[in-house]
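Quick notes on the structure that follows.
The complex is shown incomplete by one protein chain, all other protein chains being positioned as in the whole.
Labels run A, B and C following the written order; every chain starts at residue 1.
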Amino acid sequence: MMRHEFPGLQQQVHGKPLVYLDNAATAQRPQAVLDAINNYYLKHNANIHRGVHSLSESATELYEQARNSLARLINAPSEKDLIFVRGCTEGVNLVAQTFVRSRVKAGDEILISHLEHHSNIVPWQILCEQTGAKLKVIPMNQQGELVLDDLDQLLNERTKFMSVVHVSNALGTINPVKKLIAAAHAKDIPVLIDGAQATPHIKVDVQDLDCDFYTVSGHKMYGPTGSGILYGKSEHLSAMPPYHGGGEMISKVTFESTVYNAVPAKFEAGTPNIAGGIGLGAAAEFMMTVGMDKIAERDQVLKVYAEQALSEVPGLRLVGTATNKSPVFSFVIDGIHAHDIGTIIDHHGVAIRTGHHCTMPIFQFYGLAGSCRASLAFYNTEQEVDVLVESLLKAKAMFQ
Amino acid sequence: MMRHEFPGLQQQVHGKPLVYLDNAATAQRPQAVLDAINNYYLKHNANIHRGVHSLSESATELYEQARNSLARLINAPSEKDLIFVRGCTEGVNLVAQTFVRSRVKAGDEILISHLEHHSNIVPWQILCEQTGAKLKVIPMNQQGELVLDDLDQLLNERTKFMSVVHVSNALGTINPVKKLIAAAHAKDIPVLIDGAQATPHIKVDVQDLDCDFYTVSGHKMYGPTGSGILYGKSEHLSAMPPYHGGGEMISKVTFESTVYNAVPAKFEAGTPNIAGGIGLGAAAEFMMTVGMDKIAERDQVLKVYAEQALSEVPGLRLVGTATNKSPVFSFVIDGIHAHDIGTIIDHHGVAIRTGHHCTMPIFQFYGLAGSCRASLAFYNTEQEVDVLVESLLKAKAMFQ
Amino acid sequence: MSELNKLYKKAVLAHNKNPHNYGKPETWTHHAEGLNAICGDLVEVYLTIADDRLVAVNFAGESCAIAMASASMMTELSTGLTLQDWQNRFNLFKQLMDPNNEQVSYDELGEVNTLITVKKFPSRIKSATLCWYAVDAAIKGQSSTTTE
Partner (left out) sequence: MSELNKLYKKAVLAHNKNPHNYGKPETWTHHAEGLNAICGDLVEVYLTIADDRLVAVNFAGESCAIAMASASMMTELSTGLTLQDWQNRFNLFKQLMDPNNEQVSYDELGEVNTLITVKKFPSRIKSATLCWYAVDAAIKGQSSTTTE
């Protein structure tokens, strides 16, 4: 589906056609994204927001149009609620150090889940160290689903913030975030949703979710590296202290005092990744043209096919078997370490990831050092899944 | 000089050949930089550092080679002393919130200069607000040079850090940073140098300067937007607390505790701007191929020519006339506001910047709301300077 | 006439050179400053409001020709209006400056309509609207505003 639009997929690795199944690490980008980047550098190469000359005006317009495209993709009330960031990691750190840091004190609690990526764990650990707050964790079960039985106690009067991943990058689990948000809001606890793995696969509607913050990783949703979005409810963004100090985020500076600019400029100090933001806008437009419903549908077809195909590999054990999941497959094979599998199947053209996928606690839960992870995107094919399976059989044969 | 290598220069604006004199805001990029970006997206599109498959390996290699190119450009002892950042603004904020924040308390002083860009003022104001430290300022004179008469008192036992711009973006002044660093070091005060406007124009040698930190803005030195470098002495980088929490910056995570990774990974949480870093490496290689001495020489030829040409425009007053300066010209013209000049000469194809150039304190010093700024790069020509002068005369005529 | 000449038409240059109602008055009841962070335009407006009516509207500050002319025209148009009428004019002016709006003049705006070309210069729209936002802020009792 739309495969021909992705030039990175048309290549060979070790003399074999590339089978790219490492989409959860970073996606391939459609030609439209590369064209948008090049178009900026060739025709609109200027800094934004501060110039009266034509290039600066058109660059600014492209950048702000991109913000608008992203607002439409996630159905934000206004593009002014979107802050351009480097990726999800920066988004979470920004919220932790501004919004949350100004609200917590020693003894307060921050609630995350056992399914979090390190980027939604470590910023909170740093915050806890700075403030004396405590990190609490919603537990998981063998299927890789969150266990919500004790949610009512976990969300208590000490809980000042909840931050939960929408879709697990390691297991593919799609969490019931709408329900979690409602439960937190019932106790007036604001919520951030880490959407790194959600926007590439499913329709996200931040107003329907009613989340307070939502982070988007551009490079995982077919956009450029170094691009991403932090959505925040406008009342939060207006009230929060700024993050980076610098140009563009101020409206008046003297050595004695400084007046901050309006949102989103307040949070966008310095020259941003202009080409990256414009490219990300092109990615959003591309996805809306393909249709998020079509993408989600295709994902589920691939998921069912791959689940079946992998289950036929002898000795292969799937790690994470949630009912509601995206086409991400973590697995281990008896007698071969993940790292060796990765190297061997790479020689058959198949790119997967091996290791802990920046989710060590998940693998500690399973008592594993890591796994192989095949993560699919809508442009992958059933034939590619077959090549994966064949290459796994060859790896097994090699270790017999 | 090498002008044909810059595709962005080969275009028309309002039907006139583009005369791009807004290089201090952001530079044009050589084809080699665009090629490096596209090559990554087309042939090596993968996440870095964490993969065993071929694309990930080659992407990692390209990224780390880029780090090496930048280390050679600024003569860092090792590429491990270089942290990829979004730009100078992030570099300064990172140092303020990690290295400096952990060393200052109420009553301590941070010393900057009157010539700073907002991105080297506001991060320190934020830090001062957080810690109760005080911001002190090295004064300037009418020529736009720093006045060092009271340096000995400004660097006192309360001074915990000094942060000074190498080359002023508003006036072009090249500060005697080596002397300033030596004076600070004589009192054991560490120093950051904001090199945003230095690396595009002059040979920077961080070992010769002996600065503790040095920030580089990629997009101003012919590299991609959203790219930059923070150099730090390795003993500082090792001892500093991390900045962002997330993937890649850790070596072990449990919910109870986390072990941070070695430098530079410790400071590079999350997926970086991979294409941006690789493109910046290509920019550094490009500049080393042209030769920093050649670039600096050409700059001075252009500077002398432009200074002479502008001085012949009746009613034009240059703001900032330092003896040692790069080809950056701030000016005002009697009876026409800078903003109007900018709009009018844009219609003759000439791109300059107008306003306060993110250096409001400099213009408060001169009692001006702002200026016109023509900032040249080595690829500009004498003919372009002539077009600038003609267009200024036309603007004057319009307002007669 | 080129777009540039339309932008800097005679009326605009004349208002810029000899702005009406310019300078800080001796007395006033409401004041606000308007700051355009991007270009450094600064406008101070001084209002005398009595019986919900703008009895006097003055301005000061250093700005580009567009901001100066717009402020000069605005003070002329505004003096004597009820606050309600002023608000209507402000809304019409915002519509006049909206690049997506095709209408090129509004009877109620009089000479202010000559600023129509500004909307073809996106980075200059804020120069033209700055003084209006400042008056709006002053009426609302705010001391400053920025166009953003």
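Please note the rule applied: a contact is a pair of C-beta atoms (placed from the backbone, for glycine too) under 8 Å apart; a residue touches a chain by one contact, two chains touch by 3 or more.
All values derive from a computational prediction rather than experimental measurement.
Peer 1: So which of the visible chains would the left-out chain be touching?
Peer 2: Over the full assembly, the chain not pictured touches A, B.
Peer 1: If I consider the whole complex, including the chain that's not displayed, which of A:Ser113, A:Thr354 or A:Asn380 touches that chain?
Peer 2: A:Thr354
Peer 1: Using the touch definition up top, pick the residue from B:Arg50, B:His114, B:Lys136 or B:His219 that touches the left-out chain.
Peer 2: Touching the chain that is not displayed is residue B:Arg50.
Peer 1: Among A:Ala338, A:Ala351, A:Ala374 or A:Leu392, single out the residue that touches the unshown chain.
Peer 2: Of the candidates A:Ala338, A:Ala351, A:Ala374 or A:Leu392, A:Ala338 is in touch with the missing chain.
Peer 1: Which subunit B residues touch the hidden chain?
Peer 2: Touching the chain left out of view, subunit B contributes residues 49-52, 56-57, 60-61, 250-252, 261-262, 265.
Peer 1: When the complex is taken as a whole, what residues of subunit A touch the one chain not shown?
Peer 2: 336-340, 343-344, 347, 354-356, 363, 369-370, 398-399
Just so we're on the same page, only the chains that are shown with their structure count from here on.
Peer 1: Taking the mean of the C-alpha atoms as each chain's centre, how many Å separate subunit A from subunit B?
Peer 2: 30
Peer 1: I'd like to verify one number: the distance from the centre of subunit A to the centre of subunit C, where each centre is the average of its C-alpha atoms, in whole angstrom.
Peer 2: Taking the average C-alpha coordinate of subunit A and of subunit C, the gap between them is 45 Å.
Peer 1: How many angstrom lie between the centres of subunit B and subunit C, each centre taken as the mean Cα position?
Peer 2: Centres of subunit B and subunit C (C-alpha means) sit 37 Å apart.
Peer 1: So which stretches of subunit A touch two or more other chains?
Peer 2: Only 50-52, 56, 250, 252 qualify.
Peer 1: If a residue has to touch 2 or more other chains to count, which residues of subunit C qualify?
Peer 2: Only 38-39, 123-124 qualify.
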